[in-house]
Structure formats: structure tokens, C-alpha cells
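Only a part of the assembly is drawn; its chains keep their places, and the rest are absent.
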Amino acid sequence: MSTTQHDVDNAGNLARRQHGLDVLARIDGDAGTAVVDSLADVSPALSHHVAAFAFGDIYDRPGLDARSRQLVTIGVLTALGGCEPQLRIHVGAALNVGLSRDEIVEAILHCAVYAGFPRALNATFAAKGVFDARRPQPTSPAP
Amino acid sequence: MSTTQHDVDNAGNLARRQHGLDVLARIDGDAGTAVVDSLADVSPALSHHVAAFAFGDIYDRPGLDARSRQLVTIGVLTALGGCEPQLRIHVGAALNVGLSRDEIVEAILHCAVYAGFPRALNATFAAKGVFDARRPQPTSPAP
């Protein structure tokens, strides 16, 4: 096994990766796929493991729904700091799995208590960038 | 206002604090109250702001339910590291607001992707400590 496990293109790894790519496309849309693709040249192994492990093995596990996973992810990425590119993708993913804009900014405000205001400010501005790019969002339907 | 705003015992601040203490007792139980009490001697102002701001102003805001807030909090505390005392309290709070043990460990596993395995290991052991202290939890009812 040890000789083949690290061949990211063996049958088992290909299947794990393909499943992860499907999850990634479903959750993050084109933004997530673009990250994996942009890694393929410089670090094909990292590209593989983002898809196969992060999204294939973990993200899609039963036991925690996608909405809950995005709340956890927003907490982690806000706290880490310096992960604005990843945060933007996951704010988009949060919208995709059904969290509202108000819930996302509320979750980030909640982080201010635990990770401090600067981290919450940076995350809120990252979220704002995602929201602005998806406008218009009618807050009240025209009559 | 500036002369009275910092009097943590003025009427407005007392009301904010009392509300926060109620939220804290409801969510975290005795463990949370014990933290606030233990601060009262060394830093009464920090004790006040944990209650009045963190729990009174933020935690109880509408717009995000307690379950969601605990998921965000677990994400932040796992990512920060070195916050095992706070994590233990919030794992207890997560149980109190309805997250199952399996959901909590799943949320922490999810953090491993974003914050790395050492942080997830430390958080899992902190959770295990809380679970063990609350045993027994029958995983399948006797017939």
C-alpha cells in the first residue's frame, strides 16, 4: 500500500478526489474550483488533498449539515486572520448553503467577542466584498 | 455621559450586566458564573464586561440562535489555541443548547482542515474532559 498510496492518481485517490470536486462545486461553486485549478500547476499534491481530503473526506461527512459547517468555518477563518481569500470563498459558500447575509455578519460580530474587533472588522469587510459582487439583492420585493 | 458611562454600577450598566448574567447562567450554567465571580476581585471591570457586553449585548442578540453561536464559538476557540478553559465552558454550553456530543466532535474535526490537527486534537481532548465529567450518557437505552 505504501508504494501506491501516494500516487494521487490511483483508482482510490481518483475516486476520493472526484467526489471532493463534486462537493466543492456544489458548495463553493466556481470560486472553489478555481482555487483547486490554480494549484494544479505549482502543487498538484496540495490540489489533490484540498479536493480529496478537505472536501471529499471531511466536508461531506454526515453528522453535521452544510450550514453548521459554514458557521464553524467562518469562526475558524475569522479567528486565524490573514485568510481573507479563503473567507471570501466560504462566505460565498455560506450564502450557497442557505445562510442569509444577516446571519453571516451576525456570526462575524459574534467572533469579535472571542477573537477581538480587528479580526471581526477584516472578516466583515471580506463578507461585504462578496455581498457587493452578488448585488442586487432586493431586500423587499417590488409591489 | 462620559463621566458616568464608565461607572459599571450605574443603572444602565447594572441592567445590561444583570441581563448578561441571566444569559450566562442559562447558557453556560455554573461554569460560566464561576468565571465571572472569580474575576470580580482582580478585575471587576473585566467581570462586568464579560457579563454585560459578551453575554448581554452580543450572545443574546436575535438573528442567530444559540446553537449556531456555539458552532461559531467552537470554531474560534479551536483556532485560537491556548483557550482550553474557555473551550471547556463552551463545550458544556453547546451541550446545554442542544448540540450532541457527536456534533461537537464533528465540528472540531471540521476545524482540523482549517486550523490544523494539533488545534483539533487539543480541542477534542478538552471536549472529552467535559463529556467524561457529565457521564454516564447511555448511548443506547437498555431494553
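In this document, chain identifiers A and B correspond to the written order of the chains, with residue numbering beginning at 1 in each.
The definition used in the following text is that contacts are C-beta pairs under 8 Å (C-beta built on N, C-alpha and C of every residue); 3 or more make two chains touch, one makes a residue touch a chain.
The shown structure was predicted, so the numbers you read here are calculated from the model rather than taken from an experiment.
S.K.: Which copy number describes the whole complex, given 2 displayed chains of the same sequence?
M.R.: 6
Everything below uses one rule, namely that only the chains that are shown with their structure count from here on.
S.K.: For the sequence-identical pair subunit A and subunit B, what is the superposition rotation angle on Cα atoms, to the nearest 5 degrees?
M.R.: Between subunit A and subunit B, the superposition angle is 180 degrees.
S.K.: Tell me, which parts of subunit A touch subunit B in their complex?
M.R.: 53-54, 58-59, 61, 63-64, 68-69, 71-80, 83, 86, 102-103, 106-107, 109-115
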